[in-house]
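The other protein chains are all here in position, but one chain of the complex has been omitted.
Labels for the chains are A, B and C, by order of writing; each one numbers its residues from 1.
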Amino acid sequence: MKTAANSMATTYPKQPMLLRRLLGTPTGVIGLAIVSLLIGGAVFADFLAPYDPTKMAVGPRFLKPGAEHLLGTDEFGRDMYSRILYGARLTLLVGATSVLISLTVGMSIGLVAAYRGGWLESVLMRSTDVLFSFTETLIALSCVAVLGPSLKNAIIAVGIAGIPFYARTCYSASLVERSKPYFEATMAAGAGHARLIVRHLLPNVLPTMIVVATLGVSTAILAAAGLSFLGLGAQPPLPEWGYMLSGARDYFNRAPWLMTIPGLAIALTVLGFNLLGDAFRTALDPTERHR
Amino acid sequence: MLRFIVGKVAMGALTVFVTTILVTLLIHLVPGDPVQIMYAQSQGSTPEQIEAVRRNLGLDQPIYIQYFQYIERLSQGDLGHTIRGGQPVLDVILQRLPNTLLLAVAAMIVAIVIGLPLGFLAAYHRNTYIDTALMGIAIAGISIPHFWLGLLLLFFFAVQLGWLPVSGSGLANLVLPAFTLGLSNAAIFARLTRSSMIDVLEQDFVQTALAKGLPRTLVLRRHVLRVGMIPLITMMGLQFAFMMGGAIVVENIFSWNGVGRMAVEAIFQRDYPIIQGFILTFAVVVVFVSIALDALYAVMDPRIRRGS
Amino acid sequence: MTMLLSVTDLHVSIPFGRGVQTLVDGVSLEVAAGEIFCIVGESGSGKSITAKSLMGLLPRLARTSGTALFDGVNLLDKDVATSVRGRDVGMIFQEPMTALNPVLTIGCQMTEAAISVAGMSKHDAQHRAIELLDSVGINQAAKRLRQYPHEFSGGMRQRVLIAMAMMNEPRLLIADEPTTALDVTVQSQILHLLKSLVRRTNMGLILITHDMGVVAEMADRVLVMQRGKVVESATVETLFAAPTQPYSRALLAAVPRLDVIEQKEQPAVGNTLVVVDRISKRFETGRRWFTRQKDVLESAQALDNVSLTVAEGEVLALVGESGSGKSTAGRAIANLLKVDSGVVRIAGTDVASLSGSALRTSRAQTQMIFQDPYSSLDPRFSIGQTIAEPMIIQGVEKSVAMRQASQLLDRVGLSKQLLDRYPHEFSGGQRQRVAIARALASNPSVIVADEPTSALDVSIQAQILDLLLALKKERSLALLFISHDLAVVQQIADRVAVMRRGKIVESGSVQNVLQSSRHAYTQLLIASAPVPDPAKRAKKMTTISPLPDGAEDILQEVSPGHWVAR
Partner (left out) sequence: MKPNSRNWARKVVSTAVVLCSMSTISAHADDIVWARYGDIDSLDPHKATSTLSLQVWSLVYDTLLATDASGSPQPHIAKSWETSDDGTQYTLALEEGVMCHDGTPLDANDVKYTIDRALSEDSPSLTKSSWGPISAAEVVDPLTIKLSLETPFVALVPFLADSFSSIICDSNESVESFGTDAAIGSGPWKLVSWTKGDRIVLAKNPEYKNFGKLANNPGAPHEDGLIIAVVPEPQSRLAALKTGEVHIAEPPFDDVPMLKDSGELDIVVAENTGQNVFWEFATSRLPFSDKRARLAVGHATDAALAINLIYGDLSLPEACPVSRGVFGNDQSFCEQYRPGYDPEKAIALLAEMGYGPENPLETSMLVWTGGNRQKLAEVFQAQLAEVNIKASIEIMDIGSLNARVRQENENTEGKASMDMMTWSWYDPDILYALWHSPGAYRGYTSPALDEMLEQTRVLTDPDARKAMVQEVFKYLLENGVHIPLYTPGWEWVFAVRPEVEGFKVAPFVYPIFSDIKLGG
């Protein structure tokens, strides 16, 4: 009777259902739309952008958004629309790469710690806890302090900074799976380590990690843009949004859109990934739906 | 409870210990010769002078000796001297740390005062349009980069309207940075509060309380809020650490004279002793705050307070 | 007899997806003062929803219709019900572990309603709370008032909850599965307590349960529910003696009976396959610093010098209450757990001595079936993959394995067409069948079944038990059957070992242990088990004193094959 409460069985959708579920919630629709738009803009920047994003004086300086230059021009007469498009490419690159770093390293740590247990688990998870208490910002900042400012280093820094979080999440998700009877049943059937980890643990942890990684992309984008804003990330002439935002400060009186547009772009992108992540969570875990 | 606290303190000590190691290593991970960088501003330094500096800093010693030297100096409250200006790092940090703490605490208050009621409201009205609207606002709030929000607030309230001063470290100066940092965290707080409260609302003891005939408001206040607050307390420790991290950016925008602004300047100046001091200070503060909050947690939760 | 509560045509529905799901469909019932009214049904029958709707505890989105008149007040009317609820109608719940607020003292929780709703003074309220705690059998009540829920055991908490519900002297008490989460010995005490309270105060009691034994033990009148509808309503004697509806009959027939001794054919017992020789296992308890938290329920000494044997074609039942170490023993035999001392031999091989592929091969010889059918299948594996996996691990070619999997599926009574389906599309009973098929896939000689039917409804339980027995016979398996339910054990087992706090206190044939038990603990267990026959109610002991801790170390053979700890 105790488990009768679970009679709304946890359902695990197949792929096509997942997309339909994502599109079933307004959150999913908006999130997916924003992210697709972003990816589209980034991939087709070469075709969509009317100008070279770093080419100066393609128009007059400080031109207001209008027909000729959709989003106006900046202090050097560069086309803002083109810069935003190419910026999307950088933003995606930053988000995806750094999350990939955090995810692969973090997941490996989490899976191994949960599966192996014992002293290895203690060492791995305790060091993760220590790093976690440093917070991502401090880790990222320390990495940049050591490596020096550049976009590549910012990506590495943000990637490293995210590891503890991914490791912890993966670890606790793996522990839950590992303690389920099906796992013991598979062990009892004589399965080896590789099969247990790769065929059972990993696929069952993956949905959680996909949710976390989607939300993580937004965190990573924010962190990297923050570093660039401080001058510790992307260097000119890269049209990185955080850097553009920071450089536009001086022209606030003259050309407020130079600051508004990149800021809005970051906010929308982050919103898109946040919504998508939330929608993923809801789609993958029905019990979360009512949360 | 003692066991619980001792455990937390030990974990904190471990964190600080690891930090000291990382901080010692930091200077060796830097590409290039740190001594040259340190001595860069002096005219025509000779190789002998560079060597002398290296010796003074103990950089000619094996790394473990350097570590012990670092710890020895640390125990005397000596964090070294800044490269630019030769100021004692401890002084430089201590003069600014209260500002950062003030900012973080103020932002925390903003986050709690705004986030907690909203999260509670959303939890109470869960799965209604009120909940959807509130959580929509929260997710938008999380998505707005605080450096952007900060600039917009700065330009609007301080630059355009001239309502608030832009320099100094008084209460009026605190308003904008505290709101900038507090608002985005209020959104996070609202979400945390909501899920914590929903967890509690679904607990059997809430049903028990209602079944006893207690008025709904009393059940919410005494049973739901009180229990729901407990996990939030530990999350507050994490939030505080995030605030300290967020302060780095916000301090730079608002010229708030805290350790975050100092750290960024130090990175540009390659002032490694300051960076080392900053990392250590940050870790110590975060550890202290989380131990304090864990203690509070232990006191609030009788399962730990009176646990064996 | 005047009716205390009369419910007419109660409907409860809740929006579900795009439509509306009806949870309770036209229930009518009446409860009189001093009467124990049982609502019985399997999961999803709507019995708990009925109770909650009377208390106004339904989810917000739920819609109700019909009337539930209590003293002329309609309890379904939200505004009016608040004044009645708590004062005149009290309720207690299934999970005593979570039904109390962990951060408030027992005293605070007991008195708050009396103070804030009934306007009693704090002093009076505390005084009454102490009286009530005394009356539900809690010692040192004054001191206990200042304690927190975590300082009480499950049974104690349920007593507190009952006392709490009695604070306002309700005229009607609704108890929703009040003993389901408790061990059988504690259950018997709580039921006894409830009964004596009803007799003493003349209140009405609505007791909701899935357990026919409890019904027989307690009820004056019974309402049988199925899928939201009333199947049958009758006095308890009538229902048990002459159920009118097929569903009621089936339900009663499926209930395993401890009091009815069936004639069982003698099993074809072969060689002794499993030899467990004095194994011990100790768990670290509580929070530990550097590793994850261990299950808190696990007692420090989970296994203490446990020895047992199981032979081919034999069913050994391992019986005990929660924390007795029975599951630990099962996992040790399946070699999923390293013991601290002692040896487990399967077909003569010490399993602990193995490692690598030898370990894996030997593991495949012993398979497990678990209690929770929902988590015992990998949700990402299709049913076919799940069943085929053990064979694939053993090197069977995939197509062959899949073919065999479909045969196995057929054997456990599921259609071969379901091979490509995923676990979430199956019911609990079906999943348990799949789990059995998987256990058979590696062609094991030993199966450890850990409470395989506890999570299932009684009608499903009977089917699964039959299947297990049939398979055992077919394949002359050595079956170690772990259970807390003596009636089930009586039905399935050849031999029984009773465990308590990590030790075996009595073992022997089913007849010896269950019919002529020698150990006080076994006797207590038997006496506590509710008998699904109202006619036998009077014969039972009415008071059971808690058993003292014995230092039973040595098992003595009292008759051939019947060992008792002394």
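We adopt the following convention: a contact is a pair of C-beta atoms (placed from the backbone, for glycine too) under 8 Å apart; a residue touches a chain by one contact, two chains touch by 3 or more.
Because the structure is predicted, anything quoted here is derived from the model rather than measured.
Trainee: According to the contact rule at the top, which chains on display are touched by the left-out chain?
Mentor: Listed by label, the shown chains it touches are A, B.
Trainee: Return the single residue from B:158, B:192 or B:249 that touches the missing chain.
Mentor: Among B:158, B:192 or B:249, only B:158 touches the chain that is not shown.
Trainee: With the missing chain put back, one of B:8, B:96 or B:146 would touch it. Which one?
Mentor: With B:8, B:96 or B:146 as choices, the missing chain is touched by B:96.
Trainee: Have a look at B:24, B:207 or B:257 and name the one touching the chain we're not showing.
Mentor: Only one listed residue reaches the unshown chain, and that is B:257.
Trainee: So which bits of chain A touch the chain we can't see?
Mentor: So the residues of chain A touching the missing chain come out as 54-56, 61, 75-76, 149-150, 231, 235-237, 247, 249-254.
Trainee: So that we can see where the missing chain sits, which residues of chain B does it touch?
Mentor: 32-33, 36-37, 39-44, 82-88, 91-92, 95-96, 102, 106, 109, 113, 154-155, 158-159, 162, 165-174, 221, 225-226, 229, 252-255, 257, 261-262, 265, 268-270, 299-300
Keep in mind that, in the parts below, only the chains that are shown with their structure count from here on.
Trainee: Quick one: chain B and chain C, Cα centre-to-centre, how many Å?
Mentor: 48
Trainee: Send over the residues of chain B in touch with two or more other chains.
Mentor: If we look for residues of chain B contacting two or more partner chains, we find 127.
Trainee: Which positions in chain C touch two or more other chains at once?
Mentor: 94
Trainee: Could you please specify the touching residues of chain A with respect to chain B in the complex?
Mentor: For this pair, the touching residues of chain A are 126-127, 129-130, 133-138, 141-142, 144-149, 218, 222, 225-226, 229-232, 242, 245-246, 249, 252, 256, 259, 263, 266-268, 270-271, 274-275, 278, 290-291.
Trainee: Note which residues of chain C are touching chain A in the complex, please.
Mentor: 43-44, 94, 177, 180-181, 210, 290-292, 331, 334-336, 360-361, 363-364, 366-368, 370-381, 386, 389-390, 393-394, 422-424, 426, 428, 435, 438-439, 441-442, 455, 457
Trainee: Mind pulling up the chain B residues that touch chain C in the complex?
Mentor: Interface residues on the chain B side: 3-4, 7, 10, 127, 203-205, 207-215, 218, 222-223, 226-227, 230, 300-303, 306-308.
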